[in-house]
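Before I ask anything, let me first share the structure, which is written out below as structure tokens.
What you see is the complex with one protein chain gone and the rest in place.
Let's look at chain A:
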Amino acid sequence: MADSKDSWRRDEEEEEEEELDETSYIAQKDAVLFAIDVSETMLASPPPSDDKKAEKDCPTAAAIKCAYQIMQQRIISNPKDMMGVLLFGTEQTKFQDEDENSRGGLQYPHCYLLSDLNIPAAEDVKTLRGVVQQDEEYIDLFVPSKEPVSMSNMLFCANQIFTTKAPNFGSRRLFIITDKDDPHASDKNARSQAAVRAKDLYDLGVVIELFPISHPNHEFDRSKFYDDIIYRDPAAGEDLASAPSNFKSSGNEGISLLNSLISDINSKQVAKRALFSNLPFEIGPDFKISVKGYNLLQKQEKARKGHVYLNGETKQYVEAETAQYAEDLARTVEKVEIKKAFQFGGSQVLFTPEELKELKKFGPPVLRIIGFKPQSMLPFWAAIKKSTFIYPSEEDYVGSTRVFSALWQKLVKDKKMGVAWYIARSNATPTLVAILPSEERADDTTKVPIIPAGLWLYQLPFADDKRELGPQQTPLVAPDALTDEMRKVVQQLQLPKAIYDPSKYPNPSLQWHYKILQALALDEELPEQPEDKTVPRFRQINKRAGEYINKWGQILDKEFREYQKEHYGGMDGTMLKRDRDDSEDPPKKKIKTAHSGKTLDGMSASELKNVVGTKGLSKYTVQEIKDFLVAKGMDAKGKKADLVDRVEQWIEEN
């Protein structure tokens, strides 16, 4: 339903593309409710074992830990989205307290709403942590009810939570974590009721995701019950299902249940947000398929620092409202009055907003292939922006998926790329992109996919985007002996599995920021030391390559002495000065050419020393000397003589 609603909105707003961005964002807000089973089997501790990797958590505990971690993660990554945790099968019963009388109370026996569906607050994090740590006040929660919980009741309970808390969210999902594949084995009526309540949820637009847990002696069988309550929306192309999840209470090949739950839920907890839908992908003239675009890479930033009102009853976050006014009488200005002007020779050149919009128009949205090139023709420096992932959609063109697949296979096989003219949305400015294929990549241990198979739109820079460095000295090419030693160093220090695995490098600044916020929000002690996994492992580097680095250093010293001898005839810098004074070829000439052509900053050490040796520095202007000092990070204030002294000192030291 969510999907059909979205497309309905879209049809109506097609003309007002700019507004669509915002509205579709609102419509795509995501709400996730965890429903975690509490029962004898879910609470059974795994058999004790000496193996360090053996499972330690019972399934319920693993699930709650997982919810706890994911909640903290979502606060960072999706600050506007909602999350809640519902336990079912508990002896205790609790529902939204605010309308206990009208709706809650014992209407949903053995359902315990641990954390109501909402944008998480510090208290919610605290509650979940209390449960995870098995604090006194939560111990009673882990008592399973004596009578079986009614699944239809639980589903209706979820229905109420979604209806009241997140009625207008574009994406609403219920995550059920359970080991019972047949909760109403002997009660046909209860089964039917559950199926009916599941249909209600479907009609409400709530998607059910199942995270089934198998025990060593019992394999979870979806067909017994859950296939009757889970729907797949055919319009969303979801009939191309990925392999269904399955978890083992005893852990899986050394990976704890918790970790497999986290990685699997993680890959599903983020609502798939399409950047654009049904973009025509023109593979050849008059030959189109349709694709959807996704942001698989998104720089996570700290939230903006805002204003806070502290004098009220509770602290309030205050958003500023901006108004525009004319400079003379400070009257507010309506949007329609505003004209746009460019500076031109000290005057303004005026355009109406419509004209300006028209100027930026280069046609309707399209991804049009210009041709193909080998991937090797994409220079490394040609990088400007993160790429967009595209995946076929059957909504506009039936058969898109197979054509897309054929193209993908060809590009993978021959290491080719497409180059295309790309207008992402109407009114978007055109760019040129390389179309690069990605092969499926899964985590080696958890088997959870990291990179999906598909195509990426890699933005190409234009000539305007290239920065030039300007002329530089001819490179001083290292002698072979030195390069050979450096090669050994490089070979010693390959990253694990010879890849850069982003998951191993959390953003230390971001993590620290939110840790501090969490501590402040919960009124707790501030953490002491930030964790930073991006800092190189110096001890490891020393152990593995220290010896080679040392040797490389020695070779460098030796080769450099020889180089100096060859070029300046001295042994080192101290002797250079004297040698130069006696030098047959007076360097005066050199200085003159050096001065007219080069700035101090652009000179090599030898050239600089030449300048100093012949008192040539004073021939430079104060500004030139200052520029040099600033570039070297030194104080650039004072009289010329002082500045010259400072430069000389620097040259001697370096």
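Criterion: a residue touches a chain if its C-beta (ideal position, glycine included) is under 8 Å from a C-beta of that chain, and two chains touch if they have at least 3 such contacts; residues count from 1.
Keep this in mind: contacts and distances are computed from a predicted model.
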Assign the chain not included in the display its UniProt protein name, restricting the answer to "AP-3 complex subunit delta", "ATP-dependent DNA helicase II subunit 2", "BOP1 N-terminal domain-containing protein" or "Protein VACUOLELESS1". "ATP-dependent DNA helicase II subunit 2"
Sole residue of A:T60, A:T90, A:S145 or A:S400 that reaches the chain not shown, by the stated touch rule: A:S400
Out of A:N159, A:T178 or A:S260, only one touches the absent chain, namely A:N159
With respect to the chain omitted from the figure, which of A:A190, A:L378 or A:A636 is a touching residue? A:L378
